[in-house]
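Working notes, structure below.
Just one protein chain is left out here, and the rest sit where they should.
Entry: subunit A
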């Protein structure tokens, strides 16, 4: 795999060559119509970009020549330099020199640019009116220019989406062939299918890799956004970006863009206090916000932390009670993590007044839905006067997900690993009927459990979620899932393996069933239903009485 610098360099060269071609086109147009401002403006823009890009990556010769040319053209624009024949020749030579420099970035033997040419450029820039100094004729040694096409291509994300879908289908068929070859126990077929396995795996990673972009492309937009909110609300902030180089699927980044904008604005608007208030609390006047990305196995973790006032748990509880999400008594004993999860309820807002940037009823539920839709997770942690941390756990790629396979009432199901917390086997005696639900103690934590068979298959009117007699057998397999800071144990009939699956969306007319995130085909050709953890949790809450 190429290093990041190498990749940046290639992108620079490709862009620079494109600029070079465009420069040639525009200067030719300008030569024919010296009065036309448009090509002049374009040349200006191109040279300016080229100068900036070259400087940023450290190609000083290129930025230097671009700068000289830019100056020359600015003089032409201000009519201080006439677009005469000699000048035109020098400019053409200058642009040719740029092209040469760009093409020879990787060539250590290239040496220095032609000093005569550089001097000519200096002459037309510095000695405007003094025509006494002769422009030296530049020896053109490079008359037969070799034409090159760019090494980089732009591609529509749509095309990559299509490729990824096809790879998904291919993987399903590959797994099928693999399992058939094992069944048939045919040696040649087995060796072909294991080769096929490796190739498709390579292909899958190549396509996934082609879709990766660095989170920096999004992160770099935030300093401005944060600054605007801060200045509108008369706050002082410092936004620090960490891990801009972390790579993530372009579509995932696209989907979380609005959410992240929302969260950053929230941090400035609700999190960070006014400077005076901060001083009173003994904090620095400047609020600090850190937007960081890091890789964690197959996931990308994005955290947004601020050192602001934190979330007022009491206020959240009051709001939850007044919205009848919970009774007053129950609210008293609630754990902080449960309290914070109310923030993701639809329409839940603590903002008392609507400002330009927050409190417009677009709540965290919208953020949560976006993260849910790509199979990610979001959680909040907050301490009073210390600050708030939002953690987004995102898949690197959309197509393939690690999942846990299991069986309930002879139907295969899968739950994405992203949402599973742990898997435990427990004796039936360790489950307790508490009111209308079952609870158990898992490593010192009291967790609500539910028999999936009862939840999915019992008649809704006769559903008895707190009835232990419904369970089969003595030992129960429990998959603990986390959703919205809440844990729920799902009792399944049979637990299978962990496996990478390709989730296919359900087609019409089943496409808007919440309970299922999609389906996948197992190696045996059997259909496996992919459960949507958020919908299952909601369904459970709605059906407990």
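Here is the rule we go by: a contact is a pair of C-beta atoms (placed from the backbone, for glycine too) under 8 Å apart; a residue touches a chain by one contact, two chains touch by 3 or more; residues count from 1.
In this text, contacts and distances are computed from a predicted model.
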Next on the checklist: Can you work out the missing subunit's protein name as recorded in UniProt? Choose among "Sarcosine oxidase subunit alpha family protein", "Tryptophan synthase beta chain", "Chemotaxis protein CheW" or "ABC transporter permease".
Outcome noted: "Chemotaxis protein CheW"
Checklist entry - Touching the left-out chain: which of A:102, A:313 or A:519? => result A:519
Next on the checklist: Considering the complete complex, identify which of A:41, A:475, A:527 or A:541 is in touch with the unshown chain.
Outcome noted: A:527
Item to check | Listed residues A:173, A:277, A:467 or A:500, member touching the removed chain | outcome: A:173
Item to check | Absent chain, residues of subunit A that touch it | outcome: 169, 172-173, 411-412, 456-457, 504, 506-510, 512-513, 515-516, 519, 521, 525-529, 539
